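Rather than the whole complex, this shows some of its chains in their spots.
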Amino acid sequence: MVPSPVPPDMPTVALLSDFDDYYAGVMRGVVCDHTDARVVDVTHRVPRQDVRAGAFVLSRAAPYFPDDTVHCVVVDPGVGTDRDVAVVESGDQVLVGPDNGVLWPAAERLGDPVAYRVEPGEPASATFHGRDVFAPLAGRIASGWRGYRDERLADPTTLGFGDHRVDGGVIQGEVVYVDGFGNVVTNVPGEPVLDRTSFGRTVTLGDARLPFERTYGAVPPGEALCTVASHENLEIAVNRDSAAERFGLAAGDAVRFELGGAAE
Amino acid sequence: MVPSPVPPDMPTVALLSDFDDYYAGVMRGVVCDHTDARVVDVTHRVPRQDVRAGAFVLSRAAPYFPDDTVHCVVVDPGVGTDRDVAVVESGDQVLVGPDNGVLWPAAERLGDPVAYRVEPGEPASATFHGRDVFAPLAGRIASGWRGYRDERLADPTTLGFGDHRVDGGVIQGEVVYVDGFGNVVTNVPGEPVLDRTSFGRTVTLGDARLPFERTYGAVPPGEALCTVASHENLEIAVNRDSAAERFGLAAGDAVRFELGGAAE
């Protein structure tokens, strides 16, 4: 049986960005310079400057981190402009990042978010607040510093994953993320649209008819399927291949499914 | 002189997968939620769903980790199907992963493997056992939990790296891994086929005659060579360039060498 967690003593700082370059390493160094906490990455491969993708990833990753984790989140196309610097306490975790919405879906998932606004002063650079603002903040917060609580952020920037509609058997939504396997993640929550009673039904997507299955290996290699994967949304996948390539789908694209009867 | 190891006090959890996406970050979070150990990556860039490549990498990396390391290994095309969940004690390390062979070559290298079968219960997802099964297991084992010892895995799935043949000066084998430099690693053990007395001889590969050398810099930039690299197998390389591209070789391809006399 898979065992339950034990509360760790060691605090954790988790880094998430779209840097995919040594800039992530510089942030690790800055965090290490401010705390004895563990420093781990969520990812630094968020599609460049895609705030919504960053928000999606954070919302799906943060709930699995321990209490007291400090997330340092930098997907920040507005760096050096007048967007605010935010610290959000949510659940038992703390989210640090630009106030551009990237923190919000995770904050709502973690529960009862309270947002603070931090005055960044005069950062050493106008282009790398990951290094000069967010990493020092995250590091010090992991060390117990709570000085950011002076000023509430009146109106934090929120962000959603777009509309979806369910009308009888027709489901319309959009692609929110394409993962590294080429799995196409939509913004349509798997339940209650599709639930476990749907396994074995078919889904029509354009010209294709896909079975709705619990997992990838339920179809032969190279065949497509619909599933509700670990992110809890409707996903289009190809067993051992890329659904994004197969169906020509990318983040932001509209998708339309028709839910059919049982597969033959 | 390069100094010897000192036994570390801090336990280590090492992660290996083919995720190359934020899923690796989720696993880091889960591990942190179950243990105070250090969390480091072996790699998350195993070629997607290539169990043999994952097994090769783990077998070459694990022996360099400290005693008591717990390896959490997820190259798992059968996730959510009926493949077993395995914990293997081997050497002084513990390997956690699917029972699809990915653990086996490392387990044999570390020595005297004993395999256990863990009943995964009802994982939260059918598609991401890295998060829901393997990472919690690895984290708890790093914290000292040994509850997995209840049930032996009767017949663990083994895996080899394919056949190779040495017949006089003719060596036949196959490509097991292409590394990030484009070096082509074969399944042919360097010794006793070729040993240090072979340096300076030539090797014929198709139309090409390559010198057998100790290291890349022994030939000018852009020139090809054969060597026995750090993984201890016969490798085809090009100094400062990609041998995989030069010779059109990929994992699984057959290779045939003829060992010749001394290079002129």
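The chains carry the letters A and B, assigned in the order they are written, with residues numbered from 1 in each.
Just so it is clear, a contact is a pair of C-beta atoms (placed from the backbone, for glycine too) under 8 Å apart; a residue touches a chain by one contact, two chains touch by 3 or more.
This one's a predicted model, so the numbers in the text were calculated from it and none came from an experiment.
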Homomeric assembly size (copies in this file), of which only 2 appear in place: 3
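Convention: only the chains that are shown with their structure count from here on.
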Centre-to-centre distance between chain B and chain A (centres being mean Cα positions), rounded to whole Å: 30
Chain A residues within the chain B interface of the complex: 1-6, 8-10, 12, 14, 16, 38, 40-43, 45-46, 57, 60-62, 64-66, 69, 179-181, 214-218, 227, 229-230, 239-240
Contacting residues of chain B [partner chain A, same complex]: 19-26, 28-30, 32-36, 38-39, 48-49, 77-81, 118-121, 123-128, 131-133, 136-137, 139-140, 143, 145, 147
